[in-house]
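Apart from one protein chain that is not included, each protein chain of the complex appears where it belongs.
Which chain is which? They are A, B and C, in the order written, and residues in each are numbered from 1.
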Amino acid sequence: MDHAAPGPIYRADPPGGLVVVPLDAFTAVYHRRSGMTHLLTEPAPQILAILGEAGLSLKALLDQLAGDYDLADATASALAARLDELVAAGLVATS
Amino acid sequence: MSDDTRPDTDPIETTPSRRRVLTLGAVGAAAVVSIRPALAQTAGSVLNCDIPVPDAGRAGSFIDAQGKIVPSGTKGAFAGASRPFKGEEVRRVLNSGGQLPGTDSERSRAYVNYIRRLQRGQGGFTCFASLQMPRG
Amino acid sequence: MRGAVKDLAHTVAADARLLAGALADPGRVVGLNAEGWTSLLTIARAEQLIGTLALRLDGLPLPHAVEAILGDARAAAEQGRRAALWEAEMARRALAPLGCPVVLLKGTAYAAAGLMAGQGRSIGDLDILVPRAALDRVEAAVLGAGWEWVKPDPYDDAYYRRWMHELPPLIHRERDRMIDIHHTILPLTARVKPDAARLIADSVPLGNGLRTLSPNGMIVHAAAHLFADGDLAGGLRNLWDIRCLVEEFGTEGLAEEAARHGLLLPVARALRLVDGLFAGGRLAGSDRLYVRRLTARDGWGRPTRPVTRLAFYVRSHALRMPPAMLARHLWTKWRKA
Partner (left out) sequence: MRHAFALRIGPIGFRIGSDWRAPIDQLRSLYRDYPAPQDGVADYTVRLFARRPWRRWLRPSVEIGGDYMLPEAAPLPLRHGLLAAEMAMNLQMALGARRHLLLHASAVERDGRAVLMTGVSGAGKSTLATLLAARGWRFMGDEFALLDPATGLLHAFPRLISLKNAAIPAAEAAWPDARMGPLMAATPKGDIRHMVPDARAIAAMDRPATPALLLFPRYGDAAAVRPVPPAEAFVRMTQASTNYVALGEAGFTAMTRLIAQIPAVAIDYPDGASGVAQVEGLCAAL
């Protein structure tokens, strides 16, 4: 995946697209569109909570995460790696 | 998966009640694990199965040490097994070592490597997949 | 399996005509006894039409046990539909950067377009049609998005690439679902050469970036798939597809479309068989043989009429290949079997 500027917009499913049940350090997520269950650890649930249907660029997402949390490692590459996982699972789409 | 401490805040909450530290680059571990269909644990009760080496579509081919299919007569490779192995025979070898019946150690290793490489759609795959028991 | 005629269920249901009748005229099931129901449900499962039957019978007064079984079948069909549409969406995401048309085929197309033929239908692999010129890029894109070859066999691979209408089958390594990527609708070895470019040009957008064949294109493809490309295994489901497509779209322009692709005879036969099996029409000549094959299933779900089945199996290979190639193919397969 190419993350060079301007880079893709990352989108999640519309509200109601996920059923989220926090378990412990893991969160169980049922993805209604695919019928699949995923177990997420942070920062994946936090990313999904911020990304909406409208979508954000990598930069905008990173800024918003930095606004909501104290990021231990605010690097674009670390976030891109997490997003790639979410894209592969189908929980996030790019355009 | 041994960490049973509950996080301070609901992990999906959009506006955290207090600022907390978030690590983006979790060390080594994936942040997403997908649940896949499972038959493995019940296999013993539902299936008595065979694994041919190689499968019928490739009968006559040889198996090299890495378990790859090679043309019949390839040097250093082994002819296929004369009979399919029982799921239970393969399970024993996978779990506790030893050799498949009627083979020596090198041939057994090649066959086991072949079985490990099986993919869906190939003869024996369902049987092999059913032997992949999660360790309790 | 001779002697089975003594069985009560067997006398109730000689063959899969029981299922065809229930699908075509759901009211007819109301008088079934327990044996009849058991046979009907078993045949429907074996023909992969239990979900379709469940939707057709929805709302009728049914025995409790039957209602429960069909309720399960409806839920399973709904989950199957969800998974099939998701697989199409993941293919769309993988192929979107290429900008080439991606046409859904068969069950996934019926479900995506909300057609009657898709209601309750079991859907297996994802089948898509892409322009032949884009095939290499499509192959690279799906390999880059998590799909892998099912069989690493060089003979099969070479055979597919040289003679078939699709890439060798691929499977997604995470989702365990297969995709068949077609560049035309019949094997290149078949005597009939449908105009794939025209099928793609006439295809209809779905609004989500994917496409389906035109209504007549769907019917022509379904008939080609049923008669020119297989041994009629699972054929009852394919014929039911055609029956639903014709009911929904009619047959205007169908003959011209069929003729354009050299598939007039299969389409005409499909329409006759639909009429014969689902509307009580009279059949003559070889059509009756086809019905014998399509309904060769007993109340225990067992395939019956082995001679008829074998004849259609041999015929399917003969249709796909010139004689010399057929001999070569069967020889290679035989040596390996």
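The rule is simple: a residue touches a chain if its C-beta (ideal position, glycine included) is under 8 Å from a C-beta of that chain, and two chains touch if they have at least 3 such contacts.
Note that this is a predicted model, so its numbers are computed, not measured.
Counted over the whole complex, the shown chains touched by the missing one are A, B, C. Screening C:Val30, C:Ala75 or C:Leu143 against the full complex identifies C:Ala75 as the residue touching the chain left out. In the full complex, subunit A makes contact with the omitted chain through residues 19, 21, 23-26, 28, 30, 32, 35-37, 39.
Touch with the hidden chain on the side of subunit C covers residues 1, 3-4, 6-7, 33-35, 37-38, 41-42, 45-46, 63-66, 68-69, 71-73, 75-76, 78-79, 82, 300-302.
One chain is missing from the display, and on subunit B it is touched by residues 1-4, 35-42, 44-51, 84, 86-88, 123-127, 133-136.
Assume only the chains that are shown with their structure count from here on.
Counting C-beta pairs in contact across A-B and across B-C shows that the higher total falls to A-B. In whole angstrom, the spacing between the mean C-alpha positions of subunit A and subunit C is 38.
With centres taken as mean Cα positions, subunit B sits 30 Å from subunit A. Of all residues in subunit B, those touching 2 or more other chains are 34, listed in ascending order. Touching of two or more other chains is recorded for residues 36, 88-89 of subunit A. Touching subunit B in their complex are the following residues of subunit A: 20, 22, 24-27, 36-46, 48-50, 65, 68-75, 78-79, 81-82, 85-86, 88-89, 91.
Here subunit B touches subunit C in the complex through residues 34, 36-37, 56-61, 69, 119-122, going by the rule given at the top. Within the complex formed with subunit A, the subunit C residues making contact are 79, 82-83, 86, 89-90, 93, 96, 146, 174-175.
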